[in-house]
Structure formats: structure tokens, C-alpha cells
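This structure is in C-alpha cells; I'll ask about it shortly.
All protein chains of the complex are present and in place, except for one that has been dropped.
For chain A:
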Amino acid sequence: MGYEFDFSAVLTDQYIGWLLSGIRITLMLSAGAWLLSFAVGTALAVLRATNFKPAVWLVATFVEIHQNIPLLVQVLFWYFAMPEILPEAWRDWLNQNNSEFILAMIAIAMCHAAYISEALRSGLRAVPVTQYEAGRSFGFSYLQTMSYIVVPQALRLSIPPLVNHSLLLFKNTSIAMAIGVHELTYQTRQIDSDTFRTFEIFLVATILYILMSFVIMAAGNLAERRFGMGAR
């Protein structure tokens, strides 16, 4: 291959600025979607654990829908179709407030909330039922038993799958480029079409993604050692 690598062409101040802003958006998108998906995912898991038939059915439907449709299609649906369904006031608000970013964040969060609720559900099932009974016989209400006794243990049991899904959520934020969110993959393409230094810039971006993924994997290992049920 007669290709000569020239990293100086892509690592100028201007392009480093583009890359940094891409990283910033990627991290913001990941953090926002992560928080939202954990909140929704936990709520779904608890709702399903009530064993109240309509609630169980509703959660199961939510999970199946989000697990069996490609994330890109969900993102496109939120971006193209949802604004048509939403009330006009919401639409105007979205258009004034960076609608691509918000809609991509919601789409990614909802999809991963389904997976997180499933991971938590298997964690909840692994908590011995006597824990629940003990909580109730101490006079805790259902919600108190769940939030002080059962869910904390279930969370610790589910650390490995939760870390796995956090990593996937981070990687999947790259899909937001399809609707024009200026995250890392989007900026990489921009620099590529500006400089035609395809291999250099994609190599830089790939290494950045891998480094950030390794940080997440390492944080996951640390969490598993510190809080996992095997710890102590």
C-alpha cells in the first residue's frame, strides 16, 4: 500500500477543536441517556415486580417493542414521526431547544431502558423472597421494602449486565449522527470531507472510542469488585 500517513493534516488546532466538541456532545448524550434510561428502566422493573397483571403486560410490551426494532429506526421515528404526533407547543419548544440532541437522547434512553429493566428483573428474581418477607414483617410498606431492601441487592446482583449495557449505550450514541447530532462520529466525517485524510482521522476517532470504552469497562470491573455480591 502506497498510502502515506500524515497526522499533522488532521491534528491542527481547528480540527482538534472539532474533535473535542464531538467528544463533549458524545459524553453529554451518553450521560443524559444513561441517567434517563436507568430511571425509566428501574421504574419499569419495579412496576413489573408488582405482579399486577396490566402493569406486567404493559412493561413486557414496552420491552419487546424496544428490543425488536433497530435503534436507528427508533431514532428516526422519534426524529421524523414523533414531532408530528406531539402537541404543537412541545414541537415549538423542541425546535428552539436543539431538537436533534433531545430526541436522540430520548430514543437511545428508551431503547436501553428496556434492556436495563430486563437486567434488573433477573437481578430482582435472584434476591431470595425471604428478604422481602423479612422487610414486610418488620413493618416496612411495599415501597419501603422495595427501595431499602430488595432493589439495592438486585442492583448489586445486576452489576455485570448493567455495565455491559452502559458500554453499549455509550457506543450506540454514534447512531445519533444519522439525524445530525454533532457528536464524535459526525465530527469525524466532517473532518474527513474537509481534509480527505480518511484513514488518519478515522484512526484517531476509533482510538478515542476504544479508550473511552476501556474506561467504562475498567469502571465496571471496579464497581463489580467494590459493590458486587462477591465482594467482601
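By our rule, a contact is a pair of C-beta atoms (placed from the backbone, for glycine too) under 8 Å apart; a residue touches a chain by one contact, two chains touch by 3 or more; residues count from 1.
Assume contacts and distances are computed from a predicted model.
Q: Name the absent chain by its UniProt protein name; which of "Cysteine-rich domain-containing protein", "Amino acid ABC transporter permease", "Oxaloacetate decarboxylase beta chain" or "Putative tricarboxylic transport membrane protein" is it?
A: UniProt lists the chain left out of the view as "Amino acid ABC transporter permease".
Q: Which of A:9, A:94 or A:178 sits in contact with the chain that's absent?
A: Of all options in A:9, A:94 or A:178, contact with the hidden chain holds for A:178.
Q: Return the single residue from A:48, A:165 or A:182 that touches the missing chain.
A: A:165
Q: If the hidden chain were put back, which of A:16, A:69, A:126 or A:222 would touch it?
A: Answering carefully, the residue with contact to the hidden chain is A:69.
Q: Since one chain isn't shown, list which residues of chain A touch it in the complete complex.
A: 1, 3, 64-65, 67-74, 76-77, 80-81, 84-85, 111-112, 114-115, 118, 160-161, 164-165, 167-168, 171-175, 177-178, 185, 188-189, 198-199, 202, 205-206, 209-210, 213-214, 217
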